[in-house]
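Missing here: one protein chain of the complex. Every other protein chain is in place.
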Amino acid sequence: MTKYLTLLKLSWQNGLVYRLSLFTWRLRQFLSSLMSLTVWTVIFTSNNNAFGYSQDNMITYIFLIAFLQSIIIASSLNGLAQRIYSGEISNHLLKPFNIFAFFAIEEIADKVKNTFFLIFETFILFLLFKPLISFPDFKIFSIFLIWCFGGLIMNFFISLLFGSLGFWSPQVWGPKFLFFMILEFTAGKLFPLDILPKILQKIIYITPFPYLSFLQIQLFLGRLNSNDILHHSLIFITWIIFLGLSTKYIWDKGLRSYEATGQ
Amino acid sequence: MKKTVIKIENLKKYFKVYKKEPGLIGSIKSLWKRKYETVKAVDDISFEITQGEIVGFIGQNGAGKTTTLKMLSGLLYPTAGKIDVLGFRPWDRKPAFQKQFSLVMGQKNQLWWDLPAIESFYLNKAIYEIPDKEFDITLEKLATILDVKDILQIQVRKLSLGQRMKCEIIAALLHSPKVLFLDEPTIGLDVVMQKILRDFIKIYNKEFGATIILTSHYMGDVKELCERVIIIDKGSKIFDGKLDDIINKYARNKILSFTLGNGTSENDLKEYGEIKSFENQRATLIVPRIQATQIASKILNKFKIIDLNIEEASIEAVIREIFGDKNNKQEK
Partner (left out) sequence: MKKYWNLFWHFRKIQLMKMMEYRSDFFFWMIVSLMWTAFNYFFYSLIIGNSKNIAGWSYDEVMILLSFFTMIDAFTWSVFYPNMIDYTESIYDGTLSKLLLLPISNVFVILNQNTTYHNIPRFFIGLIVLITTVAKMNINVDVFQILLATLLFLTSIIFIYSGWFILATLAFWVEKLKNINEIMPGFRNVYQMPVSIYTGITSIAVTFIFPLGLVTTLPSEVILGRSNSFNIIYFILFTFIFASLTLHFFNYSIKKYSSVGN
């Protein structure tokens, strides 16, 4: 166990070397949240009700989802495919620890750093937009926390899956970019998914994307009834199991075909 | 009389290097406060090189060879000192200067990776404003000497390391530079390619009357190409002269090798010098340079010797000795 703690410490320090990088990353996220909130504030100045959301609802929604997404979607594993392809992970594979635990630790260190900045950002956004936030009751809040954890796990698996492309090809930026692009429109940070036409909503709900933070926030805001909660929990668990098994299968395959290129 | 092409005086280059304190606290501290340390990469070097010379730069990793070359090409500003290359101050990076020299770094490439080498050549033609005719002649000549005519249309990434290096060199020489800096040109190449490149450098030097400075880890390169060598250690010049003079100046030992008649054992030889090998009555001894003849005659008197040779130590061994001596006293 101590070796993993040491690892955690190391990857935290390693990340701090990239302090300006972290700053630029956060700045970008901050600007996109600021933009989203500004646009919605302006839209509601002319009408009090749009898409079944009141202004307060909408601002609270965007505010919360910006916060949650920063935690769930931020990942240290974006460069994973490159690291695999270049042979960099050979170093880790040779060492006596579980490589997935290693990635998880990098991920945790990264998220902690992000959260640290996020608190400042959120504070500024809070002062600027003054969202009304009321906490749900204990039961809902517990489910909310569990779902958030589920979102983290799911994003972890997805990152590993994208990373595993590096076992076979150097050109991995394309699919990843496509993923981010779809994510931007389907994860709900620009707008809540329920303002989309019904048919699009149906399609999006069968993908994992809404589970990466949209539904968590819907739950938090009390927009889901107990039927919905049960229904989504089931789909959520199915997705996590499916992605987990796929990750394991593909990584087993990948590691077998892995040629430790380069150094 | 030959013209002086390169002249440097009291050249210095100091770098500031960031030092991180160990541990978590250290890395948090380094968020806003960092400690720096000065490294003297080049510390007071002077020399002159005349037209047409091939000079070898020898030194260990980090001795300051590359730093000096970079200052000569205008990539680095010296901390102090004067540099004159072809009558220019390199760091002004005047086009007139840049059109007359070239720097080839073994590990870095200027060729466009995804395109055939010929495309990079055409680009250089445009950049260096080489007239059509001159370009054709030079390219033809270089490609013939290096035997790459039939690979110029193949994408660079599909070429072997050796072929790529040949193309790199062509790209660097298309504008017929008068001064050429070669930084580890043979690194990573196999023996055959090393030979081809060395031959090429010789030819280029003769045909174009080019002045060449070469750094290399392989003594082979230096031995074969350079009459003159400059040895740099920890930023200072410790030797500048003919390659052979290194031996006169630094070699402390000579090598005696001889074949003994039967009946002599290894132990009998111990008093005469350090035994390097003893096998089938054939012995090799390392003896102090000044006493070499003396010891040889002693041995001749005492034992039954079939044949005897006195040799100079190899240049590699001498250079190893110079550096070894400086860094590590207990080494031989």
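Each chain carries a letter (A and B) given by its place in the written order, and its residues are counted from 1.
Everything that follows uses one rule, which is that contacts are C-beta pairs under 8 Å (C-beta built on N, C-alpha and C of every residue); 3 or more make two chains touch, one makes a residue touch a chain.
Worth saying up front: this structure is predicted, and the values here are computed from it rather than measured.
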item: Contact residue for the chain not shown (choose from B:L103, B:A117, B:L159 or B:I247); value: B:L103
item: Which of B:L123, B:M193, B:I238 or B:I275 contacts the chain that the document leaves out; value: B:L123
item: Chain B, residues in touch with the chain not shown (by the definition above); value: 15, 18, 41, 62, 66-67, 70, 73-77, 93, 95-96, 98-99, 102-103, 105, 108-110, 112, 114-115, 119, 122-123, 126-129, 155
item: Where the missing chain touches chain A, by residue; value: 17-18, 20-21, 24-25, 27-29, 31-32, 34-35, 38-39, 42-43, 45-47, 50-51, 128, 171, 174, 177-178, 181, 184-185, 190-191, 195-196
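As a working rule, only the chains that are shown with their structure count from here on.
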item: Computed distance of Cα centres, chain B from chain A, in Å; value: 52
